[in-house]
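Of the protein chains in this complex, all but one are displayed in their positions.
Going in written order, the chains are labelled A and B, and every chain counts its residues from 1.
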Amino acid sequence: MGRFEDKVVVITGAAQGQGREHAVRFAREGADVVVSDLCEQIPCASPMGSEEGLAETVSLVEETGRRAVSLRADVREPAQMAAMRDAALEAYGRIDVLIANAGIGAFGAFPEMSDETWREMIAINLGGVAHAVRAVAPHMLERGQGRIVATSSEVGREGGPNNANYASAKWGVIGFVKSVAIELAPAGITVNALAPMSVATPMCHNPATYALFRPDLEDPSPEDVAGAFGTLNPMGVPWLDSSDTADAALFLASEEAKYITGVCLDVAGGWNAFHAA
Amino acid sequence: MAKLEDRVAFITGGARGQGRAHALALAREGADVAFCDIAAPLETVPYPLATEEDMAETVRLVEETGRRCVAIRADVRSTEQVEAAVAETIEQLGGIDILLANAGVCGFGTFWEITDQMWDEMVGTDLTGVFKSMRAVVPHMIERGGGRIVATSSMGGRMGNPNLAHYVAAKWGVIGLVKTLALEVADKGITVNAVCPATVDSEMVHNDALYGLFAPDLDNPTKADVEPRYTAMNPIPFPWTPPEEISAAILYLVSEEARMVSGTTLDVCMGGSARMP
Partner (left out) sequence: MSAPAFEGRVALVTGGGRGVGAATALALAEGGADVALLDAPPALQSPSYPLTDAEQLEAVAEQVRARGRRAAAIPTDVRDHGAVKAAFAAAAQLGPVELLVVCAGVRSVAAVGEMTDAQWDETVDVNLHGAYHALRVAVPEMIAGDGGRIVVVCGDEGRRGAPLLSHQAAAAWGAIGLAKSVAIETADAGIAVNVVCTTPLDTTMFRTPESWQQAAGEAGAGEEEAAHALRVRHPRSEAYVPVERVVETALFLLGRPGEELTGSVVDVAMGLSALNSC
């Protein structure tokens, strides 16, 4: 019997990367899922998910024997998040877990950063989390139960050069999560954040990110950048596997974590040991 | 397949309360357990500490699960006693995979009324005891190429707390110790983390001295008198956390799934961490 037998899990940003991994892992534990993604490339962002990617997530979920409902939805648009909630309720009648995961990578030195790079980042990585939670919270309040996990980052725990926009959004996610955790605690709903280090997804593995870590090389390969990534954390791991963050999300969404709310859980090879408590 | 099949855990302060709950939780997941306990009163701790009968009861409960259990009387303030306990555990159970530095006491007094003895007994047990337990086990873990360490801090290690200056100093100290050790052993397959419980349903809480602190306006306050006051402190409206909930968080931190989680503090605190950075 899976840990999430017959639970309903809604995941944003699920056409690839961590979102897809969350979907498959929850399904393996017995959950039915709703997966959404923008399925469109935003010009300033790292490689984003596609319709084909979202379909691939659905088929991976279905291979586990569970159901998946997919839809294209833009986390920047509250109405589309409401539509995602409605799709979940129509298909399954309830939502037990929300994983507010959708996010982009886009960076640059702050003085030269374009307005678009700033605005899209805040709109998606912070606004998108809020819109998803806002859409689902009233339903969870009505039921008097629910689990919400939002994806922050180690860059939401410190400053990140070339990442002023990303740090702003990811710090914002933690402040948001903590506030909503207090509001929803009396109703038995927990709200927590995950702070991973780099994860082996398209957001990490792309030429632009590689160039940021190895400005000295013409066309750096994964092997070229692994060392530089590894210097960020004491374990010296260049990047996590998506399964590492999924493990943490499963824990925070589980029955075992029912007294844990308003926390930010670092999955970061010890990077966080450099931070204040 | 149990998550901790044939691992060996060494737990300090295992005769009752959280330590006993951890012993049972780990044993149910397949681990053999050794634990130590002072099993004697301390002069400045205003409630009875565990007894030899309590130790025997933990052994009985662990053995009921079908796992082995070794009980050792030891005071974590004593280097000799801790090292002897660790040596005995390794001899009887073949090694140590998991250390839970859990032993702790709580007393209180306005800062300027804390005596040297109160300070020494508190900091000696709750902070120096954690250091000595870690120091006794870490070289063995390095030799074995890995291990999991979880120290018990407290929400008192995350904030100021009136009437608990010595306790708070010790518990903040534990977090600094955990973060530093995490960095030092990050490349040796050892993770080091802290759990931060809020109030836990144990003997540390249920005693006249502490009740009096929470209800100074009443003559002989009862559990029923203080319960709503404890509840009022927590966003999740419960007065105290069952010890098994702390064990659940520890099970995650010592599991294979948490191999990238080190140097972190996991708050199991009924939402209190939502009120702080």
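Note that a contact is a pair of C-beta atoms (placed from the backbone, for glycine too) under 8 Å apart; a residue touches a chain by one contact, two chains touch by 3 or more.
From a predicted model like this one, the values you see are computed outputs, not experimental measurements.
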Neighbouring shown chains of the undisplayed chain, as defined at the top: A, B
Which of A:I122, A:A211 or A:A226 contacts the chain that the document leaves out: A:I122
Option from A:N163, A:S198 or A:S242 whose C-beta touches the chain left out: A:N163
Option touching the unshown chain, where A:I11, A:V24, A:C44 or A:A181 are the choices: A:A181
Residues from subunit B at the interface with the omitted partner, ascending: 158-160, 273-277
Hidden partner interface residues of subunit A, rising order: 78, 109-111, 113, 115, 118-119, 122, 126-127, 130, 133-134, 137-138, 141, 155-156, 158-165, 167-184, 262, 275-277
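Note that only the chains that are shown with their structure count from here on.
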Averaged-CA centre spacing for the pair subunit B and subunit A, given as whole angstrom: 32
Subunit B - residues contacting subunit A, complex: 157-158, 172, 175, 178-180, 182-183, 186-187, 191, 234-238, 241, 245, 248-249, 251-252, 257-275, 277
Contacting residues of subunit A [partner subunit B, same complex]: 177-179, 181-182, 185-186, 188, 190-191, 197, 233-237, 240, 244, 247-248, 250-251, 256-263, 265-274, 276-277
